[in-house]
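A single protein chain has been removed from this complex, and every other one stays in its place.
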């Protein structure tokens, strides 16, 4: 018998609160999947239940749908390019191509929502002046997460729309106020009309709706998976993967040492 | 300049019909993301639009939600175990853990819906007797996709519920009829009360609702991503990953050659 | 307690013959890792031992090194592009970028060695005339694995070199003879000077050296991992990932429905 290579402490009793499948029943978060949830909850409501253990309020449902729709798709992004190239190399392994795309959903591209959430939480907990925090980050040569975008200028229309709807529906709270204060401070300190990108309103609205910050990054990842699947269905019909790889390849010059 | 390593024919003109992001606008399937889609479509409706280019009917929305809910989560499945182990090894790379989980969504576990769809389409196109097809598969030592389940006996309650709702809402058509005929034939030919599992009703209902078979596998992959994210949010709070790996490891004996 | 979702039959006794780690010892394939293998075997010899359970002969070592070197790196291939784009999105997750690259090592790009091995084994076992097999594949509209290359014309210099060294060292056997007969038949039947690519000699030489065909695909995957790591170390220093993605993106036109 191998000795288990357990790293860290063993849980006294290993417990998960998400779901259980038995011969005649699937129970999820204490509810009967087939008798209760199927046909009653939308996928978005179910996603909320899976993540948090509770069913969403009407506002949570509306905004979770809104945020998932806002970031699922945004043109031929790097994640879509990588997924299409991967499917071209193995047209039967859809899951491999999706995985390759999701691997590109790193913090540089998609993870800033989570960073934004932590920044907003920290500011709110400490009661600190956002402008002061921004000046400090700028002085240290850093960047404030949630600002600037390679395509959208002078504003990111998705960010504008999310905040608009949050105001209209009365869900804007402390975190949305802080997000706007950050924006004013960033424009002032950087002396440039940097757009607030979509990551910051996602974080602000989710926190104002009561989501914990640990859940924030799950939203862009689920959303992006939907976009990836659309690209892969299109790729199966009209393959572009190797063409895309060729365009990338020919844009780079090889330079031998001393060359 | 490297010579592009393009495999296969180059597209005369490389075109994608999904989306485009410009400075002030994101256009998806010919629609304005921020001015039209955000706040109007649910994520499920948007997923349908992304995949097919059209907005869903009411029935398509209802059943796409239903099917996504039916298969998003099913206990501590292998995909969830792999994802949790991966997050334990790199707690900051959520996307890596999701990718590891999705890689386990191979045809043995999740891909049978697609196989079911192709079987149903073939039967419908050829007008062939399902019982005859089943006898032929059995005689060749094969398996009919969509039957048998390691946990659910004598029925898979999810399969029952999907067909029940399809009947109730009047969407059951030729493919649901064929699915039921396959079930009767399988029970008869194998002489065992094999349950129809969830994969076959997913395929049958999607085809009866007009989805092409190429889209069928996208549904379990998006659904499963939601379940994975729930497990990973729980894993960040209450880590089980290395514990799970330890239980797997200690269940295997090492045997030296000649041992 | 969850009921284990075991698919298929359970092994009576779960056994692995590869390795075991205990408090003071790591045993691999019946040998003491630290007291015997470390410092005595090269990595290539150890890879052979890991895969097969035996230590390699001198010829096996020479050709396993040769084949790994032959295919580790081949310019800015799609796998390297995908890996670099992935690292750009999460510069700290080297393993995620390697995984994204390896996911592109699908059968279209790298898996043909395995297909070649099965073809050669089948021909040898059946004693069938390779020319007849080629004519049959051609008549059915198929392709013979191991021929044609997007860059190398009229010959793939790696294929030439492998066979040259196999002849020089006297390891060319039945499978190399069959590979050459396939080449002659392919050129004849297709009426084009199609080059034999590197996949076929890899398969032929490995089979002539006694490797089982199940091991053949492991070689390109390990080799390609080395190339990926070189690109990722370069990417960390001189980032190209988003630039590559940009060149791919701008090569595709968005076309709205009816557009």
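Each chain carries a letter (A, B and C) given by its place in the written order, and its residues are counted from 1.
Keep this in mind: contacts are C-beta pairs under 8 Å (C-beta built on N, C-alpha and C of every residue); 3 or more make two chains touch, one makes a residue touch a chain.
The model shown is predicted, which means the values in this text are computed figures rather than measured ones.
Asks: Counting the whole assembly, list the visible chains that the omitted chain makes contact with.
Replies: Answer for the hidden chain's contacts among shown chains: A, B, C.
Asks: Identify the residue among B:39, B:56, B:96 or B:130 that touches the chain left out of the display.
Replies: Reading the full complex, the residue touching the unseen chain is B:96.
Asks: Could you please point out the chain B residues that touch the chain left off the display?
Replies: 2-3, 5, 20-23, 75-79, 81-82, 85-86, 88-91, 93, 96-97, 99-100, 103-111, 240-245, 247-252, 254
Asks: With the missing chain put back, which residues of chain A would touch it? List them for me.
Replies: 2-3, 5-7, 13-20, 27, 29-30, 53, 74-78, 90, 92-93, 95-96, 99, 108-109, 150-151, 251-259
Asks: Write the list of chain C residues that the hidden chain touches.
Replies: 1-8, 10-11, 14-26, 28, 33-35, 37-39, 41-44, 46-47, 50-51, 62, 64-66, 68-70, 72-76, 88, 93-96, 98-100, 102-106, 110-111, 151-153, 155, 157-158, 160-162, 165, 214-215, 217-218, 221-223, 225-227, 229-234, 236-240, 242-247, 249-250, 252-254
FYI, only the chains that are shown with their structure count from here on.
Asks: Suppose each chain is reduced to the average of its Cα coordinates; what separation in Å results between chain A and chain C?
Replies: Centres of chain A and chain C (C-alpha means) sit 35 Å apart.
Asks: List the centre-to-centre spacing of chain A and chain B in whole Å, with centres computed as mean CA coordinates.
Replies: Those two chain centres are 22 Å apart.
Asks: From the mean C-alpha coordinate of chain B to that of chain C, what's the distance rounded to whole Å?
Replies: 29
Asks: Which chain C residues touch at least two other chains?
Replies: Touching at least two other chains: 2-3, 5, 20, 75-78, 90, 93, 96, 99, 108-109, 251-252, 254.
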